[in-house]
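Apart from one protein chain that is not included, each protein chain of the complex appears where it belongs.
By letter and in written order, the chains are A, B and C; residue numbering begins at 1 in each of them.
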Amino acid sequence: MLDKNGIAKRIAKEVQDGYYVNLGIGIPTLVANFVRDDIEVEFQSENGVLGMGPFPFEGEEDADIINAGKQTITTLDGASFFDSATSFSMIRGKHVDLTILGAMEVAENGDIANWKIPGRMVKGMGGAMDLVASAENIIVAMMHTNKRGESKLLKSCSLPLTGVNCVKKIVTNLAVLEVTGDGFKLLERAPDVTVEAIQKATEGNLIIEGDIPEMVI
Amino acid sequence: MLDKNGIAKRIAKEVQDGYYVNLGIGIPTLVANFVRDDIEVEFQSENGVLGMGPFPFEGEEDADIINAGKQTITTLDGASFFDSATSFSMIRGKHVDLTILGAMEVAENGDIANWKIPGRMVKGMGGAMDLVASAENIIVAMMHTNKRGESKLLKSCSLPLTGVNCVKKIVTNLAVLEVTGDGFKLLERAPDVTVEAIQKATEGNLIIEGDIPEMVI
Amino acid sequence: MINKKVDNIQQALKGVEDNMTLMLGGFGLCGIPENAIAELVKRNVKGLKCISNNAGVDDFGLGLLLQGKQIDKMTSSYVGENDEFERQMLSGDLEVELIPQGTLAERCRAAQAGFPAFYTPAGYGTEVAEGKETRAFNGKMYVLEHAFDADFAFVKAWKGDSAGNLVFKGTARNFNPNMCGAAKITVAEVEELVPVGALDPNEIHIPGIFVQRIFQGENYEKRIEQRTVRKRD
Partner (left out) sequence: MINKKVDNIQQALKGVEDNMTLMLGGFGLCGIPENAIAELVKRNVKGLKCISNNAGVDDFGLGLLLQGKQIDKMTSSYVGENDEFERQMLSGDLEVELIPQGTLAERCRAAQAGFPAFYTPAGYGTEVAEGKETRAFNGKMYVLEHAFDADFAFVKAWKGDSAGNLVFKGTARNFNPNMCGAAKITVAEVEELVPVGALDPNEIHIPGIFVQRIFQGENYEKRIEQRTVRKRD
């Protein structure tokens, strides 16, 4: 079973040389820490920066340079700043190669719900609806079950949707799964996690073909 | 009767302090020469410059700084360069206060034709269709009649249209006219031109109310 | 050059009245028009409909207007950092319209550029698209969204000149350029008002034609919401 860093590490392996990547808040943010050094990747933040670097050294924070999580950041050589309309041109125009975001629920048809729980204070979708409606390569990073132990991989989402038919891959604490349209195709097991345990934690249709290898992280 | 410079001089009086102005090719270009010195006006060219100045001194031409007529120009302090989409945002978004352009025909409902003569080589509409479809303040600068002596102020245009119901005012070699919807309302006569001569040169409905003053230029 | 400079904040906000629709630039607290917000608080205009990506925090940014119950409606994409906001929303005092961030940006840009409406994929199949026209292009579904219609846009730039030309800094740019010219009157406050001619015409982010009033701002706090740093090795 993986912890949050483990999920981020596994997802980092999906990041390829030459990719522009948009990382959501939470586990996705951690992915940046685990991307291989020998490939070139640029991180886009939808508030208007491409080529994000690490956090600034103490005392070097600039209130005018933040990421979409409102954190102070730095930029790397070759970075650029732009307005919000241009930022979403990058996203909507499919110039961003990979979007990694968290979810409350994913359905076996690729629907995703991650912005609203009826009855609770709704903070808003931010850029998530633009990202999931546009990206061709969306990976969801999340725990396989919620705090009550209920599956987050469902036949159909119960929460208000963020986007439809859009998630392509899911990496959880238990498994890597591909969203096929027919169901969640199990690709890899987390270390020391059985197929049976994954089956038990998956409400939606789980497709198991042949031997399921254990993840290599 | 006015010559081309006379028409430009009369139109220059329509240019008010604080106006952003787009000038078409031909007589409209001459208007810039006659705008009062004591008002502030900025000229926009749709190829991507605001704050155009005079032509450069010989030897100071810059191939990268031209107007929409492809002429080398200069810029004044406070000028800016921008891309074509932004340029037409200024035009379509009604940020340009006054558009002055030439025409082959204007109809009494404000239709204008100025881009195409069937059977002849068509050069294209350039930015004219965007300008006439968007501007709220369009003045047409043209001769009252064509080379064959036929009126260019018509009941309805015979040539393919550039835009509909858009021309507000016309300044010709004979007169200043307002386009009212009911017809061309005669506002001023050119020096030494009679109302009868204007009537004779106007095919569309000419509205004559009271005494028609002579232009003051 | 046409002069857009006004002498003070009072002139800059001349004509702002109760029940108007205002656009305010900024992402979180980054690049917000601090001076305009302070003056709106001072004038105590009420019933405002605000279009802004976020709603500030309790004691800064648009949170200051919420404290005075000056806002009737917020149109935003994310409003998570504000307890007063939550109270007013749950009590029904505050109407909230949440829309996708890219849609928010483009509805500004559409107003600036004279487009009445556009088709975007964002929100298709979600409650955001309820009651809206949807349509397929090339086998993909899109939602018809409309340009905003606002009375004032308040933006904050880094540098500007009296012709209204603006240059923004870093991610403080965000929605500010898209809101310029997107309302009937655009008011720009700048950290540094420079002489006309000091800005390179090639490096101007927003030409002055999109700005009606400009003034030198004061006392910028530029508060940081999430101060994140790393240790030196």
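The rule is short, and it goes like this: a residue touches a chain if its C-beta (ideal position, glycine included) is under 8 Å from a C-beta of that chain, and two chains touch if they have at least 3 such contacts.
Owing to the predicted nature of the structure, the values given are computational and were not obtained by experimental measurement.
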Could you tell me which of B:A12, B:I27, B:I91 or B:M104 touches the chain that is not displayed?
-> B:I91
Full-complex contact with the absent chain, from A:G18, A:P54 or A:P213 | A:G18
Missing-chain contact among B:M1, B:L76 or B:M129 belongs to B:M129
Footprint of the hidden chain on subunit B, which residues?
-> 45-49, 54-73, 81-85, 87-88, 91-92, 111, 121-130, 133-134, 160-165
Contact set of subunit A toward the excluded chain (per top definition) = 18-20, 40-42, 44, 49-51, 75-82, 85-86, 88-96, 134
Since one chain has been left out of the picture, which residues of subunit C touch it in the full complex?
-> 106, 114-121, 137-138, 140, 142, 146, 167-170, 201-203
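Note that in this section only the chains that are shown with their structure count from here on.
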Taking CA centroids for every chain, report which one is farthest away from subunit C.
-> B
What is the distance, in whole Å, between the centres of subunit A and subunit C, each centre taken as the mean of its C-alpha atoms?
-> 28
Chain centre separation in whole Å, for subunit B relative to subunit A (CA means) | 55
What parts of subunit C, by residue number, touch at least two of the other chains?
-> 109
Please list all residues of subunit A that touch 2 or more other chains.
-> none
